[in-house]
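A single protein chain has been omitted from the complex, and every remaining protein chain is retained in its original position.
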Amino acid sequence: MIYTEINNINQEERLFMYQLFLHYYRGDLLKLPSAEWGKLLEMLERQHSLQSNDWGRKAIQQLQNLTDQALETFEFDFNRLFVGPNKLLASPFESSYQNFEGTVMQAETLKVRRFYYYEGLQVANEGGLPDDHIQFELEFILHLLGSEDKNKVLQLFLEKHLLKWVDQHWARIEEHSQNQITLAFGYLLKGFILLEKSLIEGEGPLC
Amino acid sequence: MAKKLGFLVNIERCIGCHACEISCKSFYQLEPNMRRRRVTELPENLVGTPVRAFVSTACNHCDEPACKKACPVGAYTKREDGIVVHDQNMCIGCQMCGKACPYGVPQYNPVKKKMDKCSMCYDRLDEGQLPICVEKCPLEAIQIVDYNEVQPSNAVSVVPTFADPSITHPTTHFILPKPGKQTRRF
């Protein structure tokens, strides 16, 4: 993995990426008309950070060669990985990784909840949806991004939670994904997470 | 005189249901492969006539615990009442205790990177409650006995699959099943 322009990732691009992943995991992209995928691809192509790392380039390459069949089966594959009704192939819950047996709503979930509480937030359907679904973790990060005074909280949250498990999550996506889009988003995630990690290691400002 | 607490496992009553093991796992929220108590199938010819027999074992809280001797950081202590306690905070996960124990009791938890074993629920005992496995066995087949006070006459210190007790002097004892009469076609 070579990423020559790590420092080039600016805050705007980070915000873009977090928002993109939030939309993705929330299922917003499932109903995206095929024509719109072209526009999304254009946007992705404009992101410097993506062009500057192997995973980003791989992702864009996948999306550039998107077939109709991939568009048609995207939702099915997305559901096989993250939604159900079958056993999830790449669970979107943190506790499925932090907790050896993958049970949700365990101690890890509560730790995530405490982060939300600290910021005066909670999951709308608390108790009904595990707090550590990636969608909520991403939304929480978006909440912190941009406020310099949240730098420490964000760093802690990334280190203790999101960055701790997304690698395993991504590995399961790579293993089980049968679709160009889910695979592309897996690559995007992998590349982006590497950038986030290097940002933390480089002690760059997170917010 | 100090206590010498140990498990008394009644194989005559045990139906091999694993409720002891799963209730312990549930109570302590252990991972699927972490088994502080385990139920083992015994040979069919245990009592002569063929039967399905099981034995439930946990840590044997030995008089001379090999785990304690083997631990390089002193994470093991033997309490006055005989319970062998493993301090997970001190544990460095070197697995020496697991290798030393003739019963293979201390198990490596790959998530916590620490060893893990039965504590006879000493915190519950200290509060006057029974260990989970004792309380939750549907057949009341597991008891805690102070072997300094009572020596149950029908108890034995070894069953098949159980290592030679002369090595570490485990406190666990067993009540063997009585063979019933059988009229078999085969």
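Going in written order, the chains are labelled A and B, and every chain counts its residues from 1.
As a convention for this text, a contact is a pair of C-beta atoms (placed from the backbone, for glycine too) under 8 Å apart; a residue touches a chain by one contact, two chains touch by 3 or more.
What we mean here is this: contacts and distances are computed from a predicted model.
Look at the chain that isn't drawn here: its UniProt entry, checked against "Glycine dehydrogenase (decarboxylating)", "Glutathione import ATP-binding protein GsiA", "Molybdopterin-dependent oxidoreductase" or "Cation transporter", names it "Molybdopterin-dependent oxidoreductase".
Touch with the chain omitted from the figure is made, among A:22, A:50 or A:206, by A:22.
Within the complete assembly, residues 11-13, 15-16, 18-20, 22-23, 26-30, 32, 36, 39-40, 43, 73, 75-76, 79-80, 83-88, 91, 93, 95-96, 101-106, 109-110, 113-114, 116-117, 120-130, 135-136, 139-140, 142-143, 145-146 of subunit A touch the chain that is not shown. The set of subunit B residues touching the chain not shown comprises 12-13, 15-19, 21-23, 25-27, 29, 32-33, 35, 39, 44, 50-53, 135-140, 177, 180-186.
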